[in-house]
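Right after this comes chain A.
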Amino acid sequence: MMRKLGTIVLLVGALAFTLAGAAAAAGTIKIGFHAPQTGFAASDGKSATIGAELAVEQINAAGGINGKMLELVVYDDQAQPAQAIPIANKLIGQDKVPIAVSGSYSAPTRSAAGVFQESRVPYISAYAIHPDITRAGDYVFRTSFLGEIQGKAGAKLIGELLGKKMVVMITLQNDFGKALADGFKSMTRDFGIEIVNEYEYSIKDRQFGSLVAKVKADDPEAIYASGYYFTAGPLVSQLRAAGVAVPIIGQEGYDSQKFIEIAGKAAEGVIITTSLDRDSDVPETKNFIEAFEKKAGFKADMVAASAHTAVMVAADALKRAGSTDSEPLRKALAETHLKASTGTISFNALGEVVKAVQNQVVKDGNWHRHSVIDDPGLLAPPDK
Partner candidate 1 sequence: MKPLLEVKNVTVRFGGVLALDDVSLEVRPGEFLSMIGPNGAGKTTLMRVVTGTVKPVSARIRLDGRDITMLPTHQRARLGLALTHQIVRPFRSMTLLDNVTLAAGHHRIGRVIRALTAVDRSAEREQARKYLELVGIAEAAEKSVLGRPLGVVKRLEVARALALEPKVLLLDEPLAGLNTAEAARLADTVAEINRGGLTVVMIEHNLGEVLRVSRRLAVLDNGRKIADGDPGAVMRDPAVRAAYLGKEYQDAAA
Partner candidate 2 sequence: MLFFELFVQGLIHGSMYAMIAVGLTLVYGLLRILHVAHAGLFALGGYLGLLITNATGSLALAMITSALIVGLGGMLVYRLCYQPILDRPPYVPLIASIGVFIAMEEVFRLVFGPYGLTYNHPHLQSQVTLLGLNLRGAEIGMVITAMVLLGGLSYLAQNTRIGIAWRATVDDPEIAESFGIDAVKVRYLNFFIGSGLAAVGGIFISLLSNLVEPTMGGVPAYKALAIIVLGGLGNVKGTLVASLALGVVEAFGTIYIGSYLDRDAIAFAFLIAVLMIRPQGLFTGR
């Protein structure tokens, strides 16, 4: 009994401590942030969190926002909507953040977006690709590409830049993979691509034996395979091991040094559509890549850069609005024109970003620039 009482006292104490901490930081401006730090998506959550923290450190080092320091309020959502909803409410109701950033996946982001919209708190999705996120309303923005846009860019990359026409699609069975596939297919006719076959796999798969055998029999000119580094790494190495030598085209899900580590030699020559250009001359991007590696101890990835960008965009809006009130802040956000680590960010009427797609290729064990797709017609996101 005494021991139980002790635990309760400890818990209450810890709670009081947290609350006291929150009160002490009253002279700062808070930015809400949620990402999956435990559970299956913890790796992306970690990159995103470090990226966001880096942005806050950089801004504070440069004097903060109109004299006030930024504070990142970070919560773990386990990539689950049932957790993201209370978190959104907590950020709004308890932490009273004027603006928030999602460093999480589509499902939690889409669920939280509704809550932020309802409370009129501006909300920026860093890398979730679900098309309906920004449709939650005018307070929701996205600083990354829609899955569909990236799929279209992939079609252009294969059909036009590489000139390959007979394509096998290997599609990841989730919102990311499906959105990419939809975008890719919508452009096949324009670029003269014929889809030989499409296969699907689950995010849990790491062994692709039968799929590889079938793709080999299909004998395509190129492979458009969606996935994350942890599925794409094994997939690419197994395709190459089976003797499939045609170009493999991926997307931002591959965009991590870990992909190259897993696939090893097989990664060489793989091209992806993403938003982080490793060979960029833009100071914002170069600076980010260096600073991230210094802070994290490993190389930057797309997720980290996207979270970094989103927080930078939030800070920029806070600065220009000169206020933490809801309406001026939303207006400032909508008028964003900012050079950030993942490109120049500006929003359309729906809150979707308009920027160039960076194609990166694996060369000598590192990501390097392959080409850039900057075709406003192709990359135009929906505006309603």
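Note that in this section a residue touches a chain if its C-beta (ideal position, glycine included) is under 8 Å from a C-beta of that chain, and two chains touch if they have at least 3 such contacts; residues count from 1.
These made the cut because all candidates are chains of the complex that A comes from, given by their letters.
Note that the structure is a prediction, hence the values are computed from the model and not measured.
Here chain A touches just one chain among 1 or 2 in this complex, the one numbered 2. For chain A in complex with candidate 2, the residues that touch the partner chain are 38, 40, 42-43, 45-46, 173, 198-202, 204-207, 209-214, 217, 230, 233-234, 237-238, 241-243, 256, 258, 261-265, 298.
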